[in-house]
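First, the structure itself, so that you have it in front of you.
Shown here: the complex without one of its protein chains, the others still in place.
Showing subunit A:
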Amino acid sequence: MKKKPHAIIFSGYGLNTEDETKATLEQVGATADIIHLNDIIAKPSLLDKAQIVVFPGGFSYGDDTGSGKAYGNRVKQHLGKALEKFLARDTLLIGICNGFQIITSAGILPGALIANDTARYSDRWVDLEVQGSSPWLKGTKTFSVPIAHGEGKYYAPEETLEKLKSENAIALKYVEGETSKHFSMPPNPNGSLQNIAGITGYNGRVLGLMPHPERAVRFTQLPHWTFLREEYVRNGKQIPTEGPGLQIFKNAVNYFHGK
């Protein structure tokens, strides 16, 4: 049996999607620990044992003073070096939603996430198109996942956007697809520049994205699964069990199994 890659999921100060992220990683064959930020600051060598680091979603510091800012600054100040060391190895890191806001604030990825154009928190599904190349996104072209955020509009100055583009680091874009068509919703949920939903760094090994793939791992999490179920039933087909977000986590595990 291959050795399972190990993931560390950051927690504390209002992060809140650690449990489902852990369950998903374990489901696809990783081991995962949820560790409080303060414990990692106290012992950065904890990161030495991990192949995958996750900054999960949540509401660190209640988004007070700006989403991801307070947590991100804390990470930068106390763990900047340790994370550099972690990323100097052949490792993977993902920032999901608040985690994406945190890793941009901490300077791990460029740009910033600012208030949605509607200035309101929004929970809905979106359709994504994979643009860049990243170990996290192998084998997927388009997929649907939910978002839930108030500050998810990706912003970066023109030169940063150019640079991202030239480095093939714009990883995910909001596009018109299955769910936005089904529910007649605009594809871009927040006014993100160039419809950016996620970007990569470190040759694709670091992925930051606003949508929540860990909430799209079961068929019954889809917003229209009862509609789809009727299609399957009437066509005499087996009803699927997995959801489209699972692939991202499978990719992460496969990345290490491919070694």
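Basically, contacts are C-beta pairs under 8 Å (C-beta built on N, C-alpha and C of every residue); 3 or more make two chains touch, one makes a residue touch a chain; residues count from 1.
Everything below uses one rule, namely that contacts and distances are computed from a predicted model.
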item: "Phosphoribosylformylglycinamidine synthase subunit PurL", "Phosphate transporter", "Glycine betaine/proline transport system permease protein" or "Glutamyl-tRNA(Gln) amidotransferase subunit A" - which is the UniProt name of the missing chain; value: "Phosphoribosylformylglycinamidine synthase subunit PurL"
item: Residue among A:K85, A:R124 or A:K138 touching the omitted chain; value: A:R124
item: Contact residue for the chain not shown (choose from A:H6, A:H36 or A:K85); value: A:H36
item: Identified contact with the non-displayed chain, of A:P5, A:G95, A:G111 or A:P244; value: A:G111
item: Omitted-chain contact residue, chosen from A:P5, A:G99 or A:P146; value: A:P146
item: Residue numbers in subunit A that touch the chain omitted from display; value: 11-17, 19-20, 23-24, 34, 36, 38-39, 57-59, 61-66, 69-70, 73-74, 77, 105, 111-112, 114-124, 146, 148, 153, 155-157, 182-184, 191, 212, 214-215, 217-221, 223-224, 226-227, 230, 233-234, 239
